[in-house]
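Heads up: the structure comes next, in structure tokens.
Heads up, one of the protein chains got dropped from this complex, but the rest are sitting where they should.
And then chain A:
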Amino acid sequence: MAAFLLRRLIQGGLVVLGVTFTVFVVTRIFGNPVDLMLPLSASPEQRAAFASELGLDRPLPVQFVQFAGELLRFDFGESTWQRRPAMEVVLERLPNSLLLIGAGLGLAIVLSLPAGILAAQRPGGILDRIVTGLSLVGLSMPQFWVGLLLIVLFAVTIPLLPTSGMGSPAHLVLPAVTLALVPFARLTLLVRSQMMEELNKPYIRTALARGLPHRRVLVGHALRNALIPFLTLAGWELVLALAGYTVVVETVFAWPGMGLVAIQALQRGDLFLVQAIVYVVAVLIVLVNILLDLVFKLVDPRIGLG
């Protein structure tokens, strides 16, 4: 177990290093950071001064060693846009994003399980058709449109909920619901098909033949076996959200999360802020994957810690 964790942490570290290196290469070699960060009107002298201030006039290998060293010291440089340490900006926004993602995906997970299980009880039955139909509709609706629809319904027509910013739990409702819709639909369809598959397996028949109550067989046996694919997809939804999938919701509801700040940093050519964001997201994604592997191992004894 400890060996497994150590191995996965080293692997994760390598992934993060790779991501960092890619960011470095893309920004220093394929683009010119000075051009990105200074206004068009800057004079050649100003450019040269800025470049030497940041160490951008030195050879690339030296730059990379310096860059990696700064990262190790958790120094991500100054945000040129906000005029303060880039990591400070990121750490300020990160909790907002995690709150939104936690609420949205939590909602999707909690609702998709019963919906999928109910649908699987009678394939082709009324309930199954309703659940499947709604899921497909949910999947096909553009997120910004859903967001606007919810605003019109629950803030304009029935003035019930705030539409932008954050501050109270009520502010979280519409963004979380909007974010939840697509993952909910995908997870529900998966639970449904996985449960149908499991319920048709012989071990379910024997569990019932042993006289175990239906509900116990459903949850303790079938659902448990459907859990690995479910967690895989849920983990994927989480990674997707962390990787910036929340940006549409953040924009529509003016939610001050990381997605929004990432877009703004890109637009303003705030290289150091972009780097810090990418770095933090990469670390989070690596951690999510390690956590998932551990959970898989807990759920299924056949999975080795390889």
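The rule is simple: a residue touches a chain if its C-beta (ideal position, glycine included) is under 8 Å from a C-beta of that chain, and two chains touch if they have at least 3 such contacts; residues count from 1.
Heads up, the rule we're going with is that contacts and distances are computed from a predicted model.
J.: Absent chain per UniProt: "Fe-S oxidoreductase", "Methylenetetrahydrofolate reductase", "Fe-S cluster assembly protein SufD" or "Peptide/nickel transport system ATP-binding protein"?
T.: "Peptide/nickel transport system ATP-binding protein"
J.: Just one of A:Q11, A:S168, A:T206 or A:T232 touches the chain that is missing; which is it?
T.: A:T206
J.: In terms of residues, what is the contact footprint of the unshown chain on chain A?
T.: That gives, for chain A, the contact residues 122-123, 200-203, 205-213, 220-221, 224-225, 299-302.
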